[in-house]
Structure formats: C-alpha cells, structure tokens
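Removed from the display is one protein chain of the complex; every other protein chain stays in position.
First chain written, first letter: the chains are A, B and C, and each begins at residue 1.
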Amino acid sequence: MHHVVEKKTYYIVSAWLMLLLVLTVAAAQRDLGAANVPIALAIAIAKAILIVLFFMHVRYGSPLVRLFAAGGFFWLLIMLGFILADVQARFSGW
Amino acid sequence: MTNPSAPGRNYLNVDYRFRSWLWTTDHKRIAILYMISVTLFFLVGGAAAVLFRLELMTPRGDLVIAETFNKLFTLHGVVMVFFFLIPAIPTVLGNFLLPMMLGARDLAFPRLNLASWYIFMTGGLLAIGSIIAGGVDTGWTFYTPYSSTYSNTNVMLAALGAFVAGFSSILTGLNFIVTTHTMRAPGMTWFRLPIFVWSHYATSIIMVLGTPVIAITLLLVALERGLGFGIFDPKLGGDPILFQHLFWFYSHPAVYIMVLPAMGVVTEIVPCFARNRLFGYTFVAFASLAIAVISFFVWGHHLFVSGQSIYAGMIFSVLSMLVAVPSAVKVFNWTATLYRGSVSLDTPMLYALGFIGLFTLGGLTGLFLATLAIDVHVHDTYFIIAHFHYIMVGGTVMGYLGGIHFWWPKITGRIYPEWWGRLSAGIIFIGFNLTFFPQFVLGYLGMPRRVHEYVDEFQVLNVMSSAGASILGVGYLIPLAYLIWSLRYGPVAGPNPWRATGLEWQTQSPPTTFNFETTPVVTEPPYHYDPGDFQMERIEQSPGAVQGTAR
Amino acid sequence: MYMEEGFRLFPEQASSVAPRVDALYTFLLCVSGFFTVAIFVAIVYMAIKYRHGRPKDRPHPEPEQLWMLEIAWIVMPLALTMVMFFWGAVLYFEIRTPPEDAIELQVVGKQWMWKIYHPQGRSEINELHVPVGRPVRLRMISEDVIHSFYVPAFRVKMDVLPGRYTTMWFEATKPGEYHLFCAEYCGTEHANMSGSVYAMTPAEYAEWLQGAPAETETAQTAGSKLFTQFRCHTCHHDDSELRSPPLAGIFDKSIPLADGRMVRADDSYLRESIVNPMAKVTAGFQPVMPAYQGQLTEEQLLLIIEYIKSLPPRGARGDAS
Partner (left out) sequence: MTTEAHVAHHFDDAEQQYAAANLGMWLFLATEVLFFGGLFAGYAQYRYWYPTEFAAGSRRLDPTLGAINTAVLLTSSLTMALAVRAAQTNDRRGTVRLLALTIVLGSVFLGVKAYEYYHKYDENLIPGRSFSLSTGHGDSGDLTTLDSSRGVAEAREIDEGPVQIFLSFYFAMTGLHAAHMVIGIGLLGALLAAARRGAFSSDYFTPVEMTGLYWHFVDIVWVFLFPLLYLIR
C-alpha cells in the first residue's frame, strides 16, 4: 500500500500533461467541425486518467480503491446519459 | 471522566455532564442525539399535518388561508423527508448498531460522525429559521421557475437547510461504507453480515452518490434567487425540466434511502420472532444492492406528464418496473421465514408485519404509477400522496418504531411495557389505513394534491382521512409517553431479552463505551434461530435479569 | 351544483380513452388485490398455525435456499410487470399522439387562470367548450410558472410549461359538465385555478361558436395583423427566398439547420425561431433575424404561429435533403 513512486515517473507524467494542454489549445484553434468537442473531451479525459493513475496512485492501489474511483464517474455517466437522451429526443420533436 | 470499562459502567452513565454529550464521539451517544433531534422534527412535521388535515375537513378554505396552507404542506414535506425520514433509521439505529453488528468499537470516523450531527442540526435550524421567518411555499420539490423566480417566500433559507443537511447524509453514508469494509471483526465475512448491515450499505451508496446532486441543484436555485443566475429561467431560454431531472436524480433514489434501512430492521425482527432462519439470505442481501443500483435509473417516472419526451418516459417506465422485482423478492422471503417457525407477536413483530403488509400495498400502487397510461391520470393527485404515505408512513415509520422497540432494551437497558406497545401498534395500524386508504379513491377520482379548497363531492373521503389522522396522531403519542416512562420504571432488560442472535446482543445492555470487552470472533452465519426452541422465556417473567446494569 | 353528483368511488368516464385507462386500472387492481390478499392471508395463517407456545415437533426447516422457489417469485412478478408496462406504454403512446384530424385549440395558462382560444376566434376563461365525438387537440403554454391541465373525467393531464409548447388531446364521448383542474402546484391560488369543461353535441357546439361577440376575429386574422405590426413581413414575404426563408407551408416539415442538424418545424420550433432565432439558424440563410424575446406575449406568439401555420404551402421547400 505504501508504494513510493519514482520521481522520474512524476516528471514524465507531468510532461505529458503539459503536452496535452498544448494539444488541446492547438486543436481549439482549428475548426474541426463536429469533431471539436469530442477531441477536447478526449484530451481532457486522457489528462484526467493520467492524474488518477499516477498522481493519485490508483495504478498501485487495491481493486476496491479502483472500483470506488471508477464508481463516481460511472454514476455521472448514468446521469448525463439519461438527461441527454431526453434532451435529444425532445430536440428532435419526439 | 471515570474509567469507561469499570464494572457497572456503560456508555450512558460513564459521564453525566452535558458537555460529555455534546462532544461525544461515541457512536451510541451520537445515535441518541439523533434520536432526540429526529423525534422533534417528526413532531414539527406531524403538527403541520394535523393542521392541514383539519383544514381539509371542509371543501372551503375556512381554517387557514391559501398562503398558510401552502406553507404548511411545504413545511411538512421538507421536514418529514429531509429531517425525519432520511436520517431516521440510519442515524439512530444505524449509528447505534452498525459498529456493534460488525464487532467494531466504533465507526471508522467517530469525529466525522459527530460533525455529521452538527451539520444536520445546522441544516435543521436553517429550515426551522425559514419557517420562523415566514415560511416557504414551494412544496418539498422546489420546482423551478416557481421556486427560483416567482415565489416570494424564504426559499433560500429552506433550500440551504436541505443543502446543508445533505452533507450530513453524505458523511454518514461514507462512514458506514468505510466501516463495513474495514472494521469487521475476525470471521465476519460478507455473507455472515446481518441484512441490516447490507441494507445500510446499500443505503449508503445512494447517500454518497445521490445526495451531492441535490446539493448542487438546490445551490443553483439559491444562486438564481440570490444573485440572479439564470440557469433555470425560461425567460432566458432555460429549461424547466432540467431542474426536475436533477432533482429526481437524487430524490428518487432517496425514497430508497427511506425504505431500505426499514427493510433491514424488519429482516432482523422477523427471524427473531419467528425463531427461524431468514429464508433466502443471499437473495435478500443482493436485493438490497439491486434496489440501490437500479434506483438510479428510474427517476424519470416522476416526469411522465411534465413534457419529458415520450421515449424517455417509456424507458423510465420499464426500468421502474424492474425495481419492483427485488422488492417483491424481499416481501416473499420475509413471509416465507414464518413458515414452520414459532411465531410470537410481540410489539416489534407487530410493527414488522405491519410494515410488510403496508409496504406491499404502497409498493404495488407504485406499479400503478410506473404504468404510463395510469400515471397520466393520477399524477399529482391524492393517489400519489396515498402511495408514498403507505410506503413512508405505513412502511418506514412502522419499521422505525419496530426497531426502536426491538433494540430499546439494548439502547436503554430497560424493557418497555408490552401491553401498551401492542395497543399503540394496533391503533397506529387502524388510524393509518383510515387516513390514507381513502386517499387512493380520492386520487383516482381526480382530486389534485396541494389544494386547500376542493369540490364538494370529495368531502366525505376527506373527512374520513382527517379522522384517521387524528387516531394516527394519538397512536404516535402513546409510545412517546411509555418509552420515556420506561427509562425510569421499565424492568431491567439484561443483555439479550429476545434471545436474539447478532453480535449486538452478546454484550451487556446498555453496552460499554467500546461495545465489547474483547473483540468478538464470528464463527456462524447470522440468524441461526431454532424453531424447536419453544421454551423461550417471556421477558416479563424473566427472573434472572441482571440487576444494576442500567442507570 | 356539483353536489348533485354526490358521493362516488369511481370517476365518470367521458372520453374515448377513459374506459381503456379504467380497464388497465382494473387489471392492476386485480394483480394488487391478489398479492395483497395472498400476503395478508399467508402472514395471518402462519402466525396462527406456527404460533409460539404451540409446541410441535417441528423438524428443522428446509435448506436455507430453495432455488426454484426464489426463481419462481422473481420471474412471476417480472412477467406481470412487463404486461403492465406494455399495456400502459401502448395506451400512453396513444394518449400522447393526437390524431391528424383534431380540432386545435390554444391554451395559455397563467397564475391563476386558463385562457383558451378557439380557431374561429372565440376565446374563454376557465371554461372549455368542446364537441363530443371529435378529437380535440390543445396546444398549451404558460406565461409564468408550470401548470398542468387536468380533466379527470377524460383521464388526461399534461403539464403546461413556460417557454415551450406541450400538447394534449382527447375525444369527449358524453355530453356534460366536467371538472377542469390545475394539477401542478403553481403558487398561492393553485387550488382555484380550476373550471369546467363542457362537452356538447356537435350541433350545440356549432351554435355556441356562433354565439361569439360580433367583433371577434379568427386567430389567423389576429395573427396576420400582428405579423404586420411587428414588421415580420418586411423580411418574410412571398419572394423573400434569398434573404429570409418564406414561411408558407413550413409547418411540420424537416428543416436543415446551418450547423448540420435537422429539426422538425413544430410549434415549439416556430416559437423558438421567433423569440430566439439564433438558436437554430436555418441552413442557407444569414442569422440576421432579430430576437423577439420579451417583446411578444405568449398569446401574441400563439396567434402569429396560427397565422404562419395557416399559410398555404408553396411547393418544394423545407423538405429538401
């Protein structure tokens, strides 16, 4: 449980995070049509995953911790999924 | 402070100072703090019900004016839901028993537990403050844009009260989950846990994952009123249905926060008084989890006629049907537990059986509501009112009272008077049905809810309902009286008056501060009752009750 | 006046769906009755038969879990609920989808009254006159908070929202006077936001329509006046095709939007296109139309939309792609 992560790992992860930041800003400069939002979200999710796995030590944690970490996000998806499904249906006049 | 483990000491008499209560981290003392608080809130909510039931005796608004009536039912709903029923069983019985059932010395975070109580009281005072400052008239559902823009009452205070109380609920749930995972005694495997623990675990999942959503939603309403934010304002293009989605994302699962713990209580009581093993332990255990999880998928059944899309309505309808199945499994298993048992009808058992019957009726009428075409007709009528009072009052309040009676000897070390107990259980059952059964009929006839005046033809049924409510009110006051009486005059209970299984019964009554002398080791599954064991002594006659453990 | 109807346990059936809702209700009553009675009887019977202090040589009960039994009482309720669901869903779909040939009335709800417009121009407050035997469609909107239009005898109810149209329909089957309630709590006088629905024979209804005060104009005429008054016609006229889309016949067509989405030009879309044209810009046009948010009341909007819908279609437009 008391896993000590190499400093190097932290630096590498950090470098990746900065890279992704640059990427997301760059992507936003271009008009990618409908792809804009998914790309921005994908990058954000990638960043979040890096942080959760390394900075927050989930990669080294017990399965239970992983379950709890995933649980919150999964529940968020339930909420988003159903609300947006209804919004989409109403938008289309169903 | 005296040595807590000296002989004759228990968590109650270890220290009498007022301060020792307000700064206690003992889960049992915190449970008592909660018990006093929620009882007071119940009386406040009940008093409001008495007043508006009086008003509803006649079709004209002659007792109170419209504004007052609207404030009364809002007060009733808010207080009963957020300050009585949601905390009632988890924070009183759950707090008291969960660590003991696990064989632990306390909850994982005792100071957090005390903080929860303070947070809860802060929320409660805010809510009471909103009443004193003139009341709130939005209904407990706070629908926008009425609550955010149009109402000119103290919505902010009340919403903040519920918001703050929400955090107390979250922290309690968090504490329970962590405790269940990390504090089980040696040998206490998951499938040796009493169902009470499973139910509270399932409840806690909802508390932790649902409550934050209502918190943010109410916060947004407050921001909209206070600072002029515009998230729900249709004038700016806001969607009134968004609020309803967010509100029910929590508030539907919250109804299972209100019923799951009561199911846990009933599952402890029924095997004990049937002297029989729980029928289908694994099914009952997993049914709790299934209810908790599925409950997050059905909230849209409150929006069938709100302008939600037809297709979303259908999905939510079918999912609502699914959530009924685990509930059915529980009801059947409880009933089957009586089979070839040795049934005695002491007060806790009367309440538990009352729970099963009334929950069944309330739950089955929930299916009417989940059936789309019927809900179109009965939505926002008294049919809804009857449905949820059958579950919440007929079910949960019965379960709560049953639990209080069952564990009263453990909590206080005293026995309540059995005859009075049975009498009041009977009165409550009769009064309850007289109050709420007519409301089903009223609802199908089309009487809308939240009205202080109604058309004349509804009067007869309303009078019946009000009459029932007064019987019910008396029924609730009797236990209040004799339970307090028993604190002083009740016979001393001894560690295990019901000869029940479960770790909480293996220690003295009232328990010591740290619950157990030595950490217990568990070797058996729960509920190993034996129906052949029919010589169970009646507690009243029990001569060998240990003297001197009570105060 | 209502007292003469006296005490009853079941509401009147006065619409085409009412008997069908009641049939479903009866089915559920039977299922519920069965389970409630079964469980009550089981509990009482066992509480007596196996009561304490009636020593019997009872062998230990069966093994703790009887799989077949458990599965049976999972599957049986599941099957029953699915019947409820399908039955209810089919009926609901009908209740929510108005037939094509319905008479359309406009309903505006506001704290605390109902205002109803008939196509021929007559309007009424807290009363609704409808013919029996003809489907009637209500297009509803609220000026302020949420209300809910509820006629128990017809078994129909629908929320009336601010900022968006909702619809509801029914076909009265029995002449008479029925209650009209506001079912969604909407503030102080919510209880009194009620009135009556008068279902009349078609002949009576026609006569009633005639009874309108002399100077009433039809919704379309009123709408067309507003259309001029608010200078909509400066952009939207017959050969405006280049700058702004002609409005004739667009109702209920699929409209391609500038950002690639498609919408159906229903009432809500038309309304939004007027109060907030930027939200959904029609493909091929510049978003130059001003927003009329706050300048038109819901009543005026209703009338303008009635007018737009009454414009005869003009050939191939709108349903491209």
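We take it that contacts are C-beta pairs under 8 Å (C-beta built on N, C-alpha and C of every residue); 3 or more make two chains touch, one makes a residue touch a chain.
Every value quoted in this text rests on a predicted model; they were computed, and no experiment measured them.
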* From B:Leu12, B:Ala127 or B:Leu220, residue that would touch the chain that is not displayed -> B:Leu220
* Check the options B:Leu63, B:Leu125, B:Ile231 or B:Ile430 and report the residue that touches the missing chain. => B:Ile231
* Structure fact -> The missing chain sits against chain B at residues 104-110, 170, 174-175, 177-179, 181-183, 208-213, 215-217, 220, 223, 227-231, 233, 235-239, 242, 245-246, 249, 514, 519
* When the complex is taken as a whole, what residues of chain C touch the one chain not shown? -> 231, 234-235, 259, 275-279, 281, 286-288, 290-291, 293
* Structure fact -> Those residues of chain A that touch the unshown chain are 1-2, 4-5, 7, 10-11, 13-14, 17-18, 21, 24-25, 28, 31, 36, 40-41, 43-44, 47-48, 51-52, 54-57, 61, 64-65, 68-69, 71-73, 75-76, 79-80, 83-84, 87-88, 91
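Everything that follows uses one rule, which is that only the chains that are shown with their structure count from here on.
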* Asked: How is the touch graph of the chains shaped: line, ring, star, complete or other?
  -> complete
* **Centre-of-Cα separation between chain C and chain B, whole angstrom** => 35
* What whole-number Å value describes the gap between the mean CA coordinates of chain A and chain C? -> 41
* Hunt down the residues of chain B that sit against at least two other chains at once, touch-wise. => 239, 241, 307, 310
* Structure fact -> Contacts from chain C onto chain B in the complex sit at residues 2-3, 5-11, 17, 20-21, 24-25, 28, 31-32, 35-36, 39-40, 42-43, 46-47, 50-55, 57-61, 64-66, 69-70, 73-74, 77-78, 81-82, 84-85, 87-89, 91-93, 95-97, 111, 144-146, 148, 150, 152-153, 155-159, 161-164, 166, 179, 181-192, 276, 279, 293-294
* Structure fact -> As the complex stands, chain B meets chain C at residues 61, 66-67, 70, 137-139, 143, 145-146, 149-151, 234-235, 237-241, 274-283, 304-307, 310, 313-314, 317-318, 321-322, 324-325, 328-329, 331-333, 335-336, 338-345, 353, 356-357, 360-361, 364-365, 367-368, 370-377, 379-381, 441, 444-446, 448-457, 460, 530-532, 534, 536
* **Complex contacts: residues of chain A adjacent to chain B** => 64, 71-72, 75, 78-79, 82-83, 85-87, 89-90, 94
